[in-house]
Structures are given as C-alpha cells and as structure tokens.
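With one protein chain withheld, the remaining protein chains of the complex are depicted in position.
Up next, chain A:
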Amino acid sequence: MISMNGEFIAFFLLSVMAIAGAVFMINFTRVVHMILALAFTFLGIAGIFVTLNAEFLAVVQVLIYTGAVSILMLFGIMLTRHRDETRDGGRPWHAFLCFLGVGGFFALLMRIIYGSPFNGETAKTETFSVSGLGESVFKQYVIPFEVTSILLLVALVGAIILAKKERS
C-alpha cells in the first residue's frame, strides 16, 4: 500500500501536471496555447527530478526546456503566423491507428515493468553531485563532449544555410 506522505502528494501533483500538459498540447488548436501546455509539462518533469534528488537536472530542465526552448518557440511563432490553427486532417482512421500503436506499446511497457522483479535497494542519490558530473563529462566523456560541439556547429550552419534568404 502506498503511504500518503508529502513526497507522494508532490509526485502525484507533478505527474498530473506533466501528463495534463502533454494531453493539452496535443488537443489545443492554437499554437500559442500548445507552447504554454508544453511549458507546463517541462515544469512538471523538472519537479519530478527534484523529488528524485536530482536538483541539477531539475535546474537544467527549467533553464533549458521551460526557459530557452519554450521562449524560442514563442519567438518563432510570434515572428511568423501566430494566429495559425491546426485544422482537422479529416483522416479518422489515421488517428485510430496511431492510438492503437501507441496504446499497444504502452500496454507492452506496463506489462514488462510490472512483470519484472525489482529487488535490490534504492541507491543513495544524495551523494551524486554536480562536481562528480563535471568530472565524468570532462574526464571520461571528453571525446563525445567534443564531438557534440561539432554536432552543434553543424546544426547551426545547417539552420543558417537552409533558412537564409538569398539575393538573386
């Protein structure tokens, strides 16, 4: 039986927030509303990270996803056609098939999660620190880190050459 302590209540509220945000994001028709719903999902996930003692991850989540990504999307929408609405595709069987696929996958995942024995103790997450993270990124994982910087450069160059207007 689940005990009703503060952690459970926090988790319950945060997950409702995250799931509701995602559901609204799909169902809203105005793009601006979608972004706001998405921001709520991001915040909910950040909250869940806090309850798991992953404060750094939570801060990063708020800074990058809730802050930067949402704001960037809002700017993108404001600078283009912000009154755009999604129209119904008119393919109900399409939505039904998608639902079937996703539902099936969800059922499978749930079955696997509940069918597997999770014995073993919860690790002590309090000792995981930001300095440990920094050490592993810059010592052990320095090669993928450097490749990621090239990756970001490529993405930037690509965005510019594909979106740039030319004089012709």
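By our rule, a contact is a pair of C-beta atoms (placed from the backbone, for glycine too) under 8 Å apart; a residue touches a chain by one contact, two chains touch by 3 or more; residues count from 1.
Operating definition for what follows: contacts and distances are computed from a predicted model.
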Protein name, per the UniProt record, of whichever chain is missing from view ("Cytochrome c oxidase subunit 2", "Branched-chain amino acid ABC transporter permease", "NADH-quinone oxidoreductase subunit N" or "DNA polymerase III subunit delta"): "NADH-quinone oxidoreductase subunit N"
Touch criterion as defined above, residue of A:67, A:101, A:132 or A:158 at the omitted chain: A:158
Candidates A:16, A:78, A:130 or A:147 - the one touching the absent chain: A:147
Hidden partner interface residues of chain A, rising order: 108-109, 111-112, 115-117, 119, 139-144, 147-148, 150-151, 154-155, 157-158, 161-162, 166
